[in-house]
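This report refers to the structure that appears directly beneath it.
All protein chains but one are shown at their positions in the complex.
Moving on to chain A:
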Amino acid sequence: MIVTSALIIWKALMCITGSESPVVVVLSESMEPGFKRGDILFLHMNRDPIRAGEIVVFNVDGREIPIVHRVIMVHDRKDTGEVDVLTKGDKNDVDDRLLYVHGQLWLQRHHVMGRAVGFLPYVGWVTIIMTEKPIIKYILISALGLLVITSKD
């Protein structure tokens, strides 16, 4: 019941926001002081064009973890409707070309998973702790499982 509820909520969120990952946790300090490690971002993805200043979450080919950075340059093609985007973390000194696939100069629309529309501070620390200290994750899951099994309801 608990697992099913969580899954339904997640899938509903995916439908509402149009993004395959409606909530992400900030894992690095590249967007400080705006976003710190442990903040949770709410994403939204729609057909609106990508514009400079937006904070987007994008995937780089060959990297598992999506990156949250700010758009600093946009070139909107006339003929194809394609868009060339350059991003940068607020705290970083240089743009993100070093993060892209070697030889790639621009992001395109298909790399972008969503844009940030809101956030909550500190809430994501649970996820970070569980990722970085697997033993805590297993203890927590065991405790919850035990609780469910031994519940008298």
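Please note the rule applied: contacts are C-beta pairs under 8 Å (C-beta built on N, C-alpha and C of every residue); 3 or more make two chains touch, one makes a residue touch a chain; residues count from 1.
What we mean here is this: contacts and distances are computed from a predicted model.
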| item | value |
| --- | --- |
| Name per UniProt, for the chain absent here [options: "Metaxin", "Signal peptidase complex subunit 3", "Cyclin-like protein" or "Nuclear hormone receptor family member nhr-62"] | "Signal peptidase complex subunit 3" |
| Contact set of chain A toward the excluded chain (per top definition) | 33-34, 49, 51-55, 70, 72-79, 84, 90, 95, 116-121 |
